[in-house]
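Partial view: only certain chains, each at its native spot in the assembly.
A, B and C label the chains in the order they appear, each numbered from 1.
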Amino acid sequence: MKLILKKNAYGKNAVNLSKIIRHPTYHEFRQISVNVSLQGDFETAHTLGDNSKILPTDTQKNTVYALAQAHFVDSIENFGLYLANYFITNNPQVTQATIDIVEHPYRRMTFDGEPHHHAYLGGGSEKYTTTIVQTGSRIVISSGIKDLLILKTTDSGFEGYIKDQYTTLKETADRIFATQCEATWTYATQKLDFTAAFAKIRETLLKTFAHHKSLSVQQTLLAMGSAVLEENEAVSEISLIMPNKHHIPFNLEQFGLDNNNDIFIATDEPYGYITGTVTREQGNEE
Amino acid sequence: MKLILKKNAYGKNAVNLSKIIRHPTYHEFRQISVNVSLQGDFETAHTLGDNSKILPTDTQKNTVYALAQAHFVDSIENFGLYLANYFITNNPQVTQATIDIVEHPYRRMTFDGEPHHHAYLGGGSEKYTTTIVQTGSRIVISSGIKDLLILKTTDSGFEGYIKDQYTTLKETADRIFATQCEATWTYATQKLDFTAAFAKIRETLLKTFAHHKSLSVQQTLLAMGSAVLEENEAVSEISLIMPNKHHIPFNLEQFGLDNNNDIFIATDEPYGYITGTVTREQGNEE
Amino acid sequence: MKLILKKNAYGKNAVNLSKIIRHPTYHEFRQISVNVSLQGDFETAHTLGDNSKILPTDTQKNTVYALAQAHFVDSIENFGLYLANYFITNNPQVTQATIDIVEHPYRRMTFDGEPHHHAYLGGGSEKYTTTIVQTGSRIVISSGIKDLLILKTTDSGFEGYIKDQYTTLKETADRIFATQCEATWTYATQKLDFTAAFAKIRETLLKTFAHHKSLSVQQTLLAMGSAVLEENEAVSEISLIMPNKHHIPFNLEQFGLDNNNDIFIATDEPYGYITGTVTREQGNEE
């Protein structure tokens, strides 16, 4: 019996970096977390403990900080593209470099309608993400939004489903629809105002969620994904993860109170987990 | 040797409740987590396992949901006051009832300047809190804000401190000041528009933080606490917890790069932990 | 432009279930968390909101609890196999059912060398996992161990790596090696004493980690994976994730103290992230 080392990769995760970009009229504050992962010719590190082709993860970390000064100047996509290319170009043994960046957005404090020069509010669960995979000279850019907690109090129902001997759920034409949405989409181009594209996609996701008359999470998921593709030519595919954060009507009738569909048990677990990918028909891409 | 059961308490924690309040022009969505804690004559439950004076925590939970329909209609303070009084009034064996409520704020989605009728964004770390302690007929109301992540990129320094053999920190007149602020204040009255008071106090905390020329976290903490007391007669005392979320300048000079005070290591641990309480002089309260 | 719904799936996550199995001489306590995910003919749920082929996630949850009484009687693998087959068999529209089970191990309290009849200690980070994927009648079983925090204080070094302009790491022949190991392996058979197999694989992982003279994380990873394959015929492939939980020597020399390689800064982030898969040569499998 012979054993084979198949896929392997290594890198540094959670390189937490913040940057002040000083504009004439205000300070821009950015906070990101970068993961670097390299694939390539690392066989002898595994078999012999020969590290001569290993760029230490500590050095990867230093590289991210050092390059951020000149090259993290606008979108996380552009910084990621620079980093991936840097590791590929400077390390012949590396065949594939993957850069993941998560951005924690901060928004300027506003007083009397005026955004403050240098004071920020952070702390939202919502995060912006990008993954750059460079394999030789081939590049794939996937960006996204994560932990976007969205909720609507009506225009959502769930009826007409299968009933079997384990069914206890009651059908309803009016329920709370809450989800901690994660969306990831692929850009068809590397030349793009990624910041503007992101803002537009986020707006489309929110608007579609808010206005959809939902008959199921699946239906709303497809509507959201389709809207993004219809309104953004630069997006070639989008995947959505929409866990159903259940708000379960509390049984007030057992205490002689009216059920006004207004008091709910807010639960974390268990939760429905609905995922789907929407893409363009292949023929159209040619 | 005789052993004594000293202080004891019991109750239900994390009663997670959401409510839709349907207004003529929009739906209001609220999500809270309620803790109930009771003190009183529970000696025999401990010594004999006699539960005849024990209101089960499960019943406490049901009570919170049942009473929310008629009595959670505006501020968490008013709901807390109702709950505390309910448990005291209906349970002669209870000498003290403590109600803690944490609210997870949701804000309406806005499209083209118009807030949506029933779609919400949640997910911020920031939470609103209140603690109601009713002992017989005596009531203390403490409200607050928690996990408020605020940051300023300048107008903050730290110099002139003690140096000893373990000192390595460099003095600086310009550093990032970031904190996950927790503020708790006591109201001197039960008759108050708590929602409006909260909004005003929050604004004062943000504004003071943003505009202060900070020579130390301690100095900014006192400024923030003092401003709240000066601008809000209904507040008798305020405590602030301001952990210092350090953003440490990355040593770019070691790689031949200029230090522009722009690239930082964002750290979670260890962290400075600064606390203080500001109150009114006793003589003035009479 | 035509849009297509590509891959999609839905199910219930975090079905948290505990069971007492009453043996003649003691009580066995088990706690698991089950995820169900279904793929199949769900197109019209997405396009039309037609739920007639949707088995609600609430019903999936009920099914897990109901079937646990008769069918969760030994290993999580056997329960997972039963569940996957149940959903496939009873739902013709389902082409693939995936069951993930995470077990939180509890161990019996022991007093004076005797395990107690019904008292347990839990709370370890270590978890046992299995994933059953049934596609029609084809079944893949992957089991594993997660959050296994293992550490050695010596017999680990890291030298001879690439140096470039961003290198600051010092070579060392003696460092702490700590990792929160995650291992996942595929079983080549469905007829197995999974509980015994798991115990043996876990022992192999620990023993190899402890005894290996490590020149790199990669080398130890390969040694651990290879040992599992060599000692367990039923395992056809194993993947390991070994994040490097760095313990960084504290610079005591700056305070005039000896460096005895004994005082370390224990860090969580950033962390090295090393992954690899070891498999059997294809020719041998025939």
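Worth pointing out:
Heads up, the rule we're going with is that a residue touches a chain if its C-beta (ideal position, glycine included) is under 8 Å from a C-beta of that chain, and two chains touch if they have at least 3 such contacts.
Please read these numbers as outputs of a predicted model, since none were measured by experiment.
Sequence-identical chains in the complete complex of this entry number 4, based on the file rather than the 3 shown.
In this text, only the chains that are shown with their structure count from here on.
Averaging Cα coordinates per chain and for the whole protein, the chain whose average falls nearest the overall one is A. Taking each chain's centre as the mean of its C-alpha atoms, chain A lies 24 Å from chain C. With centres set at the average Cα position, the gap from chain A to chain B is 30 Å.
Once the centre of each chain is set as its mean CA position, chain B and chain C turn out to be 38 Å apart. Multi-chain contact residues of chain C (touching two or more other chains): 166, 168, 268-269. In the complex of the two chains, the chain C residues touching chain A come out as 1-16, 35, 37, 42, 45-59, 61-63, 66, 90-91, 158-162, 164, 166-169, 214-219, 221-222, 225-226, 229-230, 237, 243-244, 268-281, 284.
Across the complex, chain A meets chain B through its residues 16-22, 27, 29, 31, 62, 65-66, 68-69, 106, 109, 111, 116, 118-126, 147-155, 176, 178, 180, 203, 206-207, 209-210, 247, 250, 252, 255, 257-258, 260-268.
If you check the complex, the residues on chain C that touch chain B are 165-166, 168, 254-255, 268-269.
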